[in-house]
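Shown here: the complex without one of its protein chains, the others still in place.
Read from first to last, the chains carry the letters A, B, C, D, E, F, G, H, I, J and K; within each, the first residue is number 1.
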Amino acid sequence: MNKLNNILVINGPNLNLLGKREPNIYGNKKLEDIENNLIKLGKNNLYDIDCVQSNYEGKLIEIIQNASRFHSGIIINAGGYSHTSIALMDALKFFNKPIIEVHMSNIYRRENFRHESYISKVANGCICGFGDLGYELAVYSIIKLLEEIN
Amino acid sequence: MNKLNNILVINGPNLNLLGKREPNIYGNKKLEDIENNLIKLGKNNLYDIDCVQSNYEGKLIEIIQNASRFHSGIIINAGGYSHTSIALMDALKFFNKPIIEVHMSNIYRRENFRHESYISKVANGCICGFGDLGYELAVYSIIKLLEEIN
Amino acid sequence: MNKLNNILVINGPNLNLLGKREPNIYGNKKLEDIENNLIKLGKNNLYDIDCVQSNYEGKLIEIIQNASRFHSGIIINAGGYSHTSIALMDALKFFNKPIIEVHMSNIYRRENFRHESYISKVANGCICGFGDLGYELAVYSIIKLLEEIN
Amino acid sequence: MNKLNNILVINGPNLNLLGKREPNIYGNKKLEDIENNLIKLGKNNLYDIDCVQSNYEGKLIEIIQNASRFHSGIIINAGGYSHTSIALMDALKFFNKPIIEVHMSNIYRRENFRHESYISKVANGCICGFGDLGYELAVYSIIKLLEEIN
Amino acid sequence: MNKLNNILVINGPNLNLLGKREPNIYGNKKLEDIENNLIKLGKNNLYDIDCVQSNYEGKLIEIIQNASRFHSGIIINAGGYSHTSIALMDALKFFNKPIIEVHMSNIYRRENFRHESYISKVANGCICGFGDLGYELAVYSIIKLLEEIN
Amino acid sequence: MNKLNNILVINGPNLNLLGKREPNIYGNKKLEDIENNLIKLGKNNLYDIDCVQSNYEGKLIEIIQNASRFHSGIIINAGGYSHTSIALMDALKFFNKPIIEVHMSNIYRRENFRHESYISKVANGCICGFGDLGYELAVYSIIKLLEEIN
Amino acid sequence: MNKLNNILVINGPNLNLLGKREPNIYGNKKLEDIENNLIKLGKNNLYDIDCVQSNYEGKLIEIIQNASRFHSGIIINAGGYSHTSIALMDALKFFNKPIIEVHMSNIYRRENFRHESYISKVANGCICGFGDLGYELAVYSIIKLLEEIN
Amino acid sequence: MNKLNNILVINGPNLNLLGKREPNIYGNKKLEDIENNLIKLGKNNLYDIDCVQSNYEGKLIEIIQNASRFHSGIIINAGGYSHTSIALMDALKFFNKPIIEVHMSNIYRRENFRHESYISKVANGCICGFGDLGYELAVYSIIKLLEEIN
Amino acid sequence: MNKLNNILVINGPNLNLLGKREPNIYGNKKLEDIENNLIKLGKNNLYDIDCVQSNYEGKLIEIIQNASRFHSGIIINAGGYSHTSIALMDALKFFNKPIIEVHMSNIYRRENFRHESYISKVANGCICGFGDLGYELAVYSIIKLLEEIN
Amino acid sequence: MNKLNNILVINGPNLNLLGKREPNIYGNKKLEDIENNLIKLGKNNLYDIDCVQSNYEGKLIEIIQNASRFHSGIIINAGGYSHTSIALMDALKFFNKPIIEVHMSNIYRRENFRHESYISKVANGCICGFGDLGYELAVYSIIKLLEEIN
Amino acid sequence: MNKLNNILVINGPNLNLLGKREPNIYGNKKLEDIENNLIKLGKNNLYDIDCVQSNYEGKLIEIIQNASRFHSGIIINAGGYSHTSIALMDALKFFNKPIIEVHMSNIYRRENFRHESYISKVANGCICGFGDLGYELAVYSIIKLLEEIN
Partner (left out) sequence: MNKLNNILVINGPNLNLLGKREPNIYGNKKLEDIENNLIKLGKNNLYDIDCVQSNYEGKLIEIIQNASRFHSGIIINAGGYSHTSIALMDALKFFNKPIIEVHMSNIYRRENFRHESYISKVANGCICGFGDLGYELAVYSIIKLLEEIN
């Protein structure tokens, strides 16, 4: 079944700016670069990786809803919505397959309001503080999780 | 006046999944089934019932804004936005006619962050924990409220 | 089995004053009027409805304890005790049949200390803000619940 | 450089209703009136003022993202999102030019949940409680700030 | 109208022990002595003073409910219930005449859980820390209040 | 002095249901069985043990008040009132002899609102989590305490 | 000893405005009227009453410091400083004679930040909610306290 | 009426140091410069502007008390007292004409204890984060408010 | 099986000082005396009781880890670590046999930071406030628990 | 430079009472004695020590403001203002030379509201609990600090 | 430089039990297995990996202190100490090279007291919820970090 080898990488608000602003903080890789890198990494492991970004909470919810039909796992960096969106958490709860949360910065070293994440409450695992490397780790680990299940 | 007999039923994020996921929890009625049922219930009482669902907070705000011109009452289940959206509450405050809040599950038996609802602060009445029956109770009671006003 | 068609409506402290004080706020229906109305509503649906009111927390506990032998469901408006009585909640927990909580006013629009209810933690469903109509909705919905069970 | 004389005025959820509902509270100037007035005020000072309103958090984020290319300053009234949107705050943090926050009502005299604003944490200055006059003060002061920079 | 010269003095839980236990703390006047003293004080001012004590929250509620027919003012020391009983507060809210709260000890110098009183939220005035003298001050002041009203 | 060998065992709200509901949780010993067992245990140690249960907070207060004349020690399981009744704590404070608090379940493994007990603040010792064995331990230890005093 | 019959009445910030602003709330007696009334009341009881008002926290501290040499008791309404001044509380702690706290309004029915008073922590008794009558009650009761001591 | 054209600008503790310390933070305009600038600005608009500064809370209270006789509006920067002085807020509440609060820095970007201001609770509008320009905006807006009233 | 009759009594930090300091508070029995007494009590009931004390959190963790091989139950007084050590709680969670928590003093009558115990969250039962008698009660009750299991 | 050898010792509210009240707590050294002692101590180390006390927050602010011209270091015991005065803290922040905070009692063993000090947030070092010896330690250490700087 | 290729893997309290207890939760790999696996993984990448475990907070501190001389990076799972040990965090702060935090379970889905980690405040990145795979991800990512630095 091809479908089970499809992973969806979801990026939330402001992550489309990656590499375009403040490269000293967020690195100078653009989101497209990161996504292409992940797609290639997927291919090497015989997984199709689809990438999507939206600044709309509602759009992100629908992306997640549709994922359960077409994808076998989700990697998500929900940006600022991570800390405020119960609706996003609810959408992920309906997705009964592996979910990995990624944050590029170490959110526990930032403001208090970034320490609690609704996504963490439904994700299998969380990876934060590794910049774009975090996405690679997520791909690597979600493949492991999927292999254990299958 | 025909207009005054129009009720708007608004469903928020993830409620489009009703009946499609985890039927043991949320029942196996789809949202369309519930909506059709309400429309029929409305007709029996000589009320037109319009139903709308969106996963977008902004869309829900605009639906509420437009309702004041065309509808005489709102029944709303704002899902996860109930607990986080001041903007949605503000939109409802501009609507000067009856508002009924519905939740399918008993939110007071769930996680703490679901105990406080911004919608409750502006609704006339709240009904929660009755599954899809809650919507019927809401229709029944909003008609009573409308009849008292008229 | 006749017993299974018995519903108990319990009213807590100060609800015996209904219709006697501040009719502009609480309506001018007396508690007896409301109760008689519910009894009639029950009869139309082939249910016996017993009504009881007490201002004593201890009495309310014993009423609930006895209900499990004679009644198939409880509708309760525990008034001020809703927010302070763990003992009442514990009594309800021993009652293994449907429980509906009713509040005449929308408690979420009142003082903060009325926002949290111990009764809500054990009730199947909650209805608040509909005045005496709330009791009717409760009867209607508890019958539905009982029919689902039987 | 013409670009540096472009100011963007952003209004968030429900502000499209200005002048249409409850004129006794919010005045009877419509949002268009306010916007036209600001545009004129801008012209008198040789500044182009662009005005935009959206009820969508995601749309507002993208408006802010695009602003950094075309505008030299932002005046923003984020309405109800001010108190809940970390994502909006993050978008503004990427905008490295003057930001003025405006609220028509004095949010510190309203409910507690309106006292804390995420926008305030990234704005240069805040103006609240002056009705539509607040926007004029904002235009006046952002021009001053821009002149100091240039 | 004789009725308007009737004052009800209500004492709550454990106050029946006054003068019987720990006289060094609570003085050695028994509750009867205090009550008789107040009755005499009332007579001197042409007021009938009725005194009642109960350890039952429910009984206290009913005493207050009945008072509205027969008494023109209430002086109440609700003891430990002051800090925990919303139901008692609700009963007092239905009584539309002067209410004076008395505490023999200064509750603000005791444990934190005695600093907040629900009775204070509905009483006209509060007197605490004066031992049995506090009741006399309450009688004196409620007569003044009644004279201002009449 | 015979009096000094009298111990009072007080059980609060809902404990009259012991052995009648949910035997898998609370065991299938009825309260009478537990009480008879304790009376026998007392006799073996030459102590009279009186047992009493009430669901009324007011009644429990009066039982405690009277105990100081007839009993040399109190064993109390105040059930749900443990966490809400300052009045009960005050009554116990007037009792100047040994007090042992018992809870059948380990209240520290249950909901947060059961972690703080007003009774604990005035009891000599607390025993919780041992089911009906806890009462035996309490009898055993109060006898030890009484023997140390005498 | 003449000295022991001297009572000091201290009024804090804004109380010099009594009777001059918002007479519907604070009555139309000026502070001088109240003070003269108290002085007369004192004389009738053979007590000298000195009255002083200041809007300065530092001045109030020094007034209290000096009082210990010349006065046998203090009646104080510290106005807004009641809730914020530890320094004022410390000054009163050095005064080893009776202290009565007065508030004209019932501070427990006002904003939360007025519910806690540092003065209450060191006063013998507190009287609030009786308007200018409160001062009379304070004089009456401090005389009683002084007579008990002497 | 000349009086109605008098505006009082009040500066609180430490603002007399403006321009004398840390010019990189607070600019190098001295308070006198700012005040003279405002006076001139007032004159251009046919308003008399009086300026006053004090480091004494009590003095500030009396300045505000006197203002109600001679001034038609107040512009106030209460410095550190903004966050701690209920007494100052009370004084302003007695002033029944327009009040504008100014802070030179954006207090919402500073320590938590500067986020809540008692002055904000009684001011018509608040302006913060604009340095000395904030005072000009305040003058401009208070004139607008006064013109609306007259 | 001899092994199942082995009980481990663990004492944490500072309990080695028992009987050596402040005998008026903690009695003058040394820890050895208490331990010897328990060993004898065990023998009488055909149980081997091993006693161990350490001031090292790490040592206590390893004692608990090893206990699962050699002991059928643990009695633990973790002293000051009770309130701060999640690691100790985790070690106990791996021990799948009866655990009894003992405190010599009634920790609920002491400072707030002693009211919450991590040990309570994993212990079967808790005994506190009985001095060294508490250990005896613990031995008595753990034997009962073990007999129920076997 | 003579100026750099000038140290200012500031004492706040109620410290003028030292040695005059409750000598058992605060010792019987008067403030003058302590100050003279410090002056002598200063002289021995070739430092001029100026001493000042005020009960006025405003006065203390101005003393600190002036100190920056004439003194090379500040030793301050702000008494009750330590815990409530942001304005005092702000004044100290403008003083760019060594600041030592002194408290005679150990404030961390007293009421909770004395545990947090605004002065601590700007002082170089804090010394508390040593009675008048604390001032000597402060002089000794500020001289060390000044010598390190110079 | 050989030294720079040394990575230290530190495991804290109770992690020595891995694979020995509750394999259904923690998997059946023993700690040695995990460690050997990591060593091998390191070798493949030309890194020496040293592994150490201790249940002693003090020991863990010293292990970290020594690491700065011999190791180029730390991977740490501090178990229960993560949430309580400031001392451990301080030791890590002195280590000026990459630190990765690992938790086998997703701590954000467990009890509240596990949501905040002192280690997170000083780690470069955090990985949790991946079981023993988390250590592999940590090795992989710390090598990446080290390569970026070198």
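Quick note on the criterion: contacts are C-beta pairs under 8 Å (C-beta built on N, C-alpha and C of every residue); 3 or more make two chains touch, one makes a residue touch a chain.
What you are looking at is a predicted structure, and each value in this text was computed from that prediction instead of being measured.
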Visible chains that the absent chain touches, using the contact criterion stated earlier: I, J, K
Hidden-chain contact residue, picked from the options K:Ala91, K:Met104 or K:Ile143: K:Ala91
Which residue of J:Leu31, J:Cys128 or J:Leu146 touches the chain not shown here: J:Cys128
Interface with the undisplayed chain - residues on chain J: 106, 108-109, 115-117, 120-121, 123-130, 133-134, 137, 140-141, 144-145
Hidden partner interface residues of chain I, rising order: 12-14, 16-17, 21-22, 54-59, 79-81, 83-84, 113-114
Contact footprint on chain K, counting only the chain that is left out: 56-59, 61-62, 65, 68, 84-91, 94
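Note that in this section only the chains that are shown with their structure count from here on.
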Winner on C-beta contact pairs when F-I is weighed against H-J: F-I
Interface residue overlap between copies chain E and chain F, same or different (over half shared): different
Between chain G and chain H, centroid-to-centroid distance (C-alpha), Å: 32
Geometric centre distance via CA averages, chain J-chain C, whole Å: 65
Touching two or more other chains - residues of chain G: 56-59, 84
